[in-house]
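Complex shown without one protein chain; remaining protein chains in place.
What follows is subunit A.
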C-alpha cells in the first residue's frame, strides 16, 4: 500500500532505569499533516529521535517502514537521505552565516571543491520563494526574526528533497502572525505532496491544521483519531488520562489594600537609540489580587516588568513606583528584592536557573542572606527550606540535591517559583509562568498562584495565553505598543475584547 508512507511498529526505547517508549505504533498517511500530542515526557521527542536516526538502529526495539521499505538508520544522515527531515524546537542555524549558506549547510553547492556562489544564492532564492520568505539570500540569519528563521529551516529541509517533514513545537516561539503564516505554509506543502508530522502543545493549532492526531501518554500510544470532530478537551483528556472538566482551579479572591502603584512609567530601548518600549504606563496591584498583563509579542510586557524589577532592562527609565503608599527607588535587583518585589522570568533556562546546580542551591539563590549568619551559609537550614518547598509545591524529584537541569519544564518552573517565594515578596511578577509546560503541571502552577494570592501577595501575571489570563486574573491590563490600552475586570473580559485592546493603536505608533 502506497497510502501509508510511514509505519512504526512496536517501538520500545529504554534508558537506564526508564522506559521512555513502550510498544509505540504510529502510522502516517502520505500527504497528510499528522499531529502528535502528549504531555512533556510522554515520549514525543524520543519517538521522533528514533525515527530520524538520532537513536540508531539497534538502540531501540521495533521496526520502521518508510515508503514501503524497512529502515535501519545508523544516523541522521541516513534518514535525511531518505527524505525524512526533523526541525527541532531550538533552531539549528548558524546566525553569522547568510540565509543561502544556512540552507545549503552540509550540502554545499560546489564545483571542483569550490563553492559556486551564484548557484547557491539562486537556488536559495528559489526555495525561499516556496516558503514565502521575502528576503535577500545573502542576509545574515541573525538579522531575521524567529518566524523567518523557522522559514529558513523549512527551506533547508526542502533543499534536501524532503518527503516527511517533522516539526517539533514549531510555533512555540512565534507570534500569531508568524504562526499563521507557518501553518499556511504547511498546508501548501501538504498540497505539494509533502507529509508533515507536527508536535505541538497548542491544541487549537493542532485542530486547525492536522488531518489526524496521535496521542501519546507515558510512552504509549493512546489512540489515533481524525481531527474532524475532535475537540481540545477530548485531546486533553487523552493526554492526561482523565477528564478535565475545568482547566483552572476555582478561586475566590480576597482583595485588600493597594500594595504597588506604577505611575507614568517609560522605558527606552538599550540597543535602538531613542526607541520607546514602554510609553507612560500606569498600573496598580492590590493585596490578594491576581492582575493580568496581556499584550502581543513586542508590546513591552517583559520590558515593563524587568525595568520595574530594579532596572534590569532598558535605559532612560522614568516614572514613579509607589509601594504601600510610599515612593521607592529601585536601582538594582537587590533593592527590588529588598522592597518585596520578585520577578520570575519567561525564560527559566537562560535567566531563571543555574542548571548545573541542584534544587536547594537554586531555591536559596535570591535570598541567601536569610540563610546566612555573618556571611556564612547554614546549609542544613538551606536543605530544610528547599525540602519544604519541594513538598508544598510538589516538585517531582528524588531529592532537593537533584540537578535542576535534569528536571522537566514544569518542575523547573516550580523551582523558580520556590526561589522567589522564599524571598518573601509582597509583589510577584510572573512572566509566562506556564510556557512550555504540560497540561497537568500547568494546573499545579495555577493552584500555586492562587495560593500566593490567598496569602495576601499581589501577583502580576504576564501571559500570551488569553484563556489563562481569563481563568486566573481578577483584573487584566492590556498593553499595546508600550502603552496601557485597557483595564478590564474579570467579569467583563472576553478573548475578543482583550484582543481588540491588545491591537489598539498598533497602526499609528507615536
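Keep in mind that, in the parts below, a residue touches a chain if its C-beta (ideal position, glycine included) is under 8 Å from a C-beta of that chain, and two chains touch if they have at least 3 such contacts; residues count from 1.
Keep this in mind: contacts and distances are computed from a predicted model.
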Statement: Not-shown chain resolves in UniProt (candidates "Fumarate reductase iron-sulfur subunit", "Xylose transport system permease protein XylH", "Oxaloacetate decarboxylase beta subunit" or "Succinate dehydrogenase") to "Xylose transport system permease protein XylH"
Statement: Contacting the left-out chain: of A:79, A:345 or A:418, that is A:345
Task: Using the definition of touch stated at the top, determine which of A:110, A:318 or A:399 touches the missing chain.
output: A:399
- prompt: Among A:32, A:205, A:279 or A:438, which one is in touch with the chain left out?
  reply: A:438
Statement: Hidden partner sits against subunit A at residues 15-18, 39, 41-42, 217-218, 240, 242, 244, 249, 309-310, 312, 332-334, 336-337, 343, 345, 350-357, 361, 364-366, 368-369, 372, 375-377, 379-381, 383-384, 387, 391-392, 394, 396-399, 401, 406-408, 411, 419, 438-444, 447, 451
